[in-house]
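Dumping the structure here so I can ask a few things about it.
Note that one protein chain is taken out, while the other chains of the complex remain in position.
Coming up: chain A.
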Amino acid sequence: MIRLENTDARQINETLFRLRKEGQATSGQVLTLVVDTLADEYEDAMREAQEAGRLHPSRILLAIRGMPGGDVLNAVVHQATTSTEVVAIEMGGEIDKHAESVLLPLLLPELPVVIWWPNRCPDQPTTCDFGRLSSRLILDSMALPQSLDRVHKLAAQHRPGTTDLSWTRLTKWRALLLASLDQVQSPVTSAAVAGPATASRELIGAWLETQLGVPVSYAFAHDEANPGLHSVQLFTEAGEIRLERVSPIDAVLALPDQPVRPVALARRTIQDMLTEELLRLTGDEALDDLMDYLARRGRRPDDDAGAPKS
């Protein structure tokens, strides 16, 4: 770990190059990951980014914004243990306002750049300072208060390339529902989703509305032990399909004329989801369509019921 005080991008680059020459791994990197965080909340993000970086050798630039003490620019270059390099850059004052000028020289040539906001979200992600560095942006509205409001705001200004981890959280749910319908093979007439009024519940409901073209009802359900989406029901002509979370790792699946059976449905970790996102740098057309639909549909009149207050 090499700490550089009152530094600049050139010195950071030289340090990275020197560590490379000394044989601290790093070749075959596939992307630059920029993490935009604040001073008091960057540690979890750094750990998660590093873990994801073990699967996607990358240069991780951790931008720690809003440092006190005037015009600050310090950097900590971490020695790479795998092919991933990590530089934590503390910025304050005027320098913070021009943070992208610090990052631009440090991006790996030609390779994709991914911006991740682990726990905050600029008002205009696609046009903010970091948003201009790349078209591949990762947000997490579930990490924010009032995620339901947030996901609607994001839908209104959605651009291809932006993803929300609230959507990534639903992949396994969606796969199980798809598999269930493969077995039942019967037209769906309506659907129901239950859980706290969050971005995830809204997204899976909207997904069912667009894919199935049937009415979907939204209900509040909250279980202290098992936060998050509670259940999804599909009502088909052949009977009801019900997928319901019963523990942080299990759900039960009920299909018409079949015994209720356990299915694996572990809650996903941030690291797991980030890894999935970094695997897929080409955007997500299905999500683009969904956000488009959400922006057109707008909020439902009754969806404030059960929204977390904050």
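The rule we apply is simple: contacts are C-beta pairs under 8 Å (C-beta built on N, C-alpha and C of every residue); 3 or more make two chains touch, one makes a residue touch a chain; residues count from 1.
Heads up, the rule we're going with is that contacts and distances are computed from a predicted model.
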Among "Peptide/nickel transport system permease protein", "Tryptophan synthase beta chain", "Extracellular solute-binding protein" or "Glucose-6-phosphate 1-dehydrogenase", UniProt-listed name of the chain not shown: "Glucose-6-phosphate 1-dehydrogenase"
Selected residue (touches chain absent from view) among A:I2, A:A143 or A:L212: A:L212
Residue among A:K172, A:H222 or A:R299 touching the omitted chain: A:K172
Of A:T7, A:Q50, A:S147 or A:T275, the one touching the omitted chain in the full complex: A:T275
Absent-chain contact - pick from A:L33, A:V188, A:L274 or A:L294: A:V188
Positions on chain A where the hidden chain makes contact: 27-30, 54-57, 82-83, 168, 171-172, 174-185, 188, 211-213, 249-250, 253, 255, 257-259, 261-266, 275-276, 279-280, 284-287, 289
